[in-house]
Every structure is written in C-alpha cells, then in structure tokens.
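Every protein chain but one is kept in place in this view of the complex.
Labels A and B are assigned to the chains in the order they are written; within every chain, residues are numbered from 1.
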Amino acid sequence: MSNQPSVYEETLKGIWRENPVFVQMLGLCPALAVTNSAINGFAMGAASTFVLVGASFLVSMFRNVIPKQVRITTFIIIIATFVTVADFSLQAFTPALHKELGAFISLIVVNCLILGRQEAFASRNRLPFAVGDAAGMAFGFTLALIMVGGIREILGSGSFFGIPLFGDNFEPWVIMILPPGGFLTLGVLLIIFASIKKMRDKRKLVQIES
Amino acid sequence: MSSENSAGPIRLIVTLGLAGLFSGLVIVSVFLATQPLIKKNQEEALEAAIYRVLPGAETRKIFIEKDGKLEEAASAEGVDAVYAGYDPSGRLVGYGIPSAGSGFQDTINLIYGYNPFEKKIIGMQVLESRETPGLGDKIIKDQNFLDNFSALVVEPVIVAVASGTKTKDNEVDSISGATISSKAVTKIINQGNDKWRKLIDEKTESEGQGK
Partner (left out) sequence: MEYIWIFVSAAIINNFTLAYFLGLCPFFGVSKKIDTAFRLGLANIFVMVITSVCAWFLNTYILVHAPYLRLMTFIVVIASTVQFVEMLIKKLSPALFKALGLFLPLITTNCAILFLALTQTSRGYNFSEGIFFALGAGAGLTLALVLMAGIREEAELSDLPDVLKGAAMSFLIAGILSMAFMGFAGLFSGA
C-alpha cells in the first residue's frame, strides 16, 4: 500500500485534475442553471459543499454498518436530509439568494457528483480521506461555478459579484446570462482547457524524447 | 463496505429504519427552528410590497372572498386574498391586489394598489418574473413604466398602447422593445380586477365613502 495517496493529495485532485465540472462532467445542471452571476454560482457551490462534505462524513463513518443492498437508498436518505437542511437554512437566513437559486437547491439531491462520490469513494475509505476527497471535489465544483458565473456576469451584466466593472457606455452581452450563454461559456472553457492540456502533453512528449 | 456477503432482511429494515428516523429528526428540528424566521421574511416582503403600491398606507388587513362578499380574515393561508391598507388616521387608502399570469417568458407575479373611491390604480410592483433581462425585465424597475400605474383609471379596462402614444387615462405606455411584457402586465391587472373589483366596490359602497 505504499502508493496510497495522502489525504492532501486526495483533496487536491478534485480541484483541477479531476475537476467535477470540467473533467468529470458531473453536476452540469446547476453548473449552467444558476451561474448567471458569480454570487449565485458561489452560493450554489457553498450549498453543495455543505451537502457533499456532510454526506461523505456520515457515509464514511457508517460505511461498515450499511448493508450493501440498501446502500444507494441510504446514501440518498442522508443526502436528501442535508439538502433539506440547506434549503431551509438558506430560506431563513438569505431569502434573496434562496429566491435566485429556487428549485435548484433541492436539485442538489440529484447532483450526480454527490451520489457518485459516496458510491465511488466515501463508502470505501476512512474518514479523513473521505472528507478530504469531498472537500476537494466540492472546492473544485465551487471554483468551476464561480468561473462560469463570473464570465457570464462580466459579459452579460457588466459586473462581478455585483460590482459594476465598466462604465455606463458598456452594452452588456445579454445572451450570456440567458440559457444559450451558459452552454456557450462552458463549451468555450472546455475548448480552452483541452488546448492547455494538449500543449502540456506535447511539452511532456518533447521532454521525454529529448 | 460491509464485509458480510448478504445481510439478512431484518438488518436491511433496521438500517433503513434508523436512517429514516435520524433523517426525520434532523429535518423536523431544522424545520421548526427555521420556520419562524422564514415566515417573518415572507411577511416583511409582502408588507413592503403592499405599502409600496398603496402610498401612504401604514397598517393593513387581510380580506378574502366568502359567500360572494369580501370578508376580513386572520390569515391568507391557502386562499386568494387582497390586502386593505390604511393611513395613520385609519382611513382606507386602497386595496393591494395580487395577481399573476403568463408573460413573455414565464409567469409574472405582481401586486397592484386599487383605490375604490376614485376607481384608479395607484401603484404596481412586480413580485416575480423571468422576463428577458435588459428588455422585459424593465417592467420591474423602469420608472417611466411604473409611473403609468400611479393614477391609472380602470374603466372600462386598462389598455397597453405603443410606447409614447398614451392619450387616455386608462392607457399604459408600453416599454419600447418589450411590448409583450408590458401587455402581459396590463392583462394580469385586468384579470385581477375581473376577480376582485366588484367585491371591493360593493364593500366600499356599503360602508359609505371615507371610512
């Protein structure tokens, strides 16, 4: 077991190398639906982090007592509980954000990322690893959401996190905060990341050959 | 995961049962803890909207329809209601009427103030909408559009006309580039009037002017 990655490494992988949105292509529904502004993306990311880390914590803690046949159902019960808690909390403490995110807070329960992490990792690993993995993935997810939300907000509203960036003469590219803008932003980001990866791979190839 | 190959049915039921129990406890506790705050937020939002569309009002009462008449109620839970606003001296300012309908993109939810003495609309606020940002969503904030509703005659009906061509007191100047959203607003208000005006006018007359 000498190749076992450390907790630190398990956490880090979720941020870039195995980023849930850009690499694994999970959790796409919220990634596009509520990223019409950076703050909305951040709020969705924060709520998802709460659910993912909380669920992974419990699943890992009880992984040896949950029978195999009912594990998916149990995972769903745990996840749904956290989501309901998040939903009520947002409604009580930040009603404006809750209104913006709407039904998508509840939809966190069917975010394939969260259920996927329980099945693939949290149920098979010890507590610190499970929590680290969850935290990394959640952080990567939030980062991706802020990135998409930020781009759409800057181009579509001329602001970032609500702070106006350009003067009054800026004519916002309204399509960016509408549905097509979401698809296009993510598509372009994926192209950029694919290009970066291609350049990196080429450089590695050159290094190996030389 | 569990090292057993196949857990017996009792174990499965117990696990699910415990999970459900735990989950239920957590959900109920959080619900009970947050409900007062949530209700308070909703109350405040509604109050703010009512007083915005009934300028000068500082207190309010809830009215629902009962047996073809307008009757005061303690709460508007689960039923359609209108809100009467009163100024500091207790005089009726008007009725805040919520109404909703389809807009350009999705449903528009709004509330407007109706003055039954002069039979005019005295205010309008959009509560919820998903209109096109930059165009249709001007119905929310564009002051020129909102000014249409500060003294709008309701008889026979409210009509939306092309931007800048308003001549009569029951006409609303549409937002240029957002005619459909503007028309939707007038349609929604007309619908609200169809539903409540008769009841409100009857009640106001039966109580005499200036109550």
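Assorted remarks:
Going forward, a contact is a pair of C-beta atoms (placed from the backbone, for glycine too) under 8 Å apart; a residue touches a chain by one contact, two chains touch by 3 or more.
None of these values were measured; they are calculated from a predicted model.
Touch, as defined at the top, links the missing chain to these shown chains in the whole complex: A, B. Across A:Asn40, A:Ser56 or A:Thr84, the single residue that touches the chain missing here is A:Thr84. Of the candidate positions B:Glu58, B:Asp106 or B:Asp194, contact with the hidden chain is made by B:Asp106. Looking at A:Pro128, A:Pro164 or A:Pro179, the residue that reaches the missing chain in the full complex is A:Pro179. Listed by residue number, the positions of subunit B touching the unshown chain are 23-24, 27-28, 30-31, 102-107, 132, 180, 183-184.
Seen across the whole complex, the unshown chain contacts subunit A at 25-26, 28-29, 32-33, 72-73, 76-77, 80-81, 83-84, 87-88, 103, 106-107, 109-112, 115, 175, 178-184, 186-188, 190-191, 194-195, 198.
Methods note: only the chains that are shown with their structure count from here on.
Annotation: 35 Å between the Cα-based centres of subunit A and subunit B. Partner subunit A is touched in their complex by these residues of subunit B: 1-4, 6-7, 11-12, 15-16, 19-20, 22-23, 26-27, 30-31, 34, 37-38, 41-42, 45, 128, 132-135. Residues 63-71, 73-74, 77-78, 80-81, 84-85, 88-89, 91-93, 95, 99, 123-124, 156-157, 172, 174, 177-178 of subunit A are the ones that touch subunit B when the two sit in their complex.
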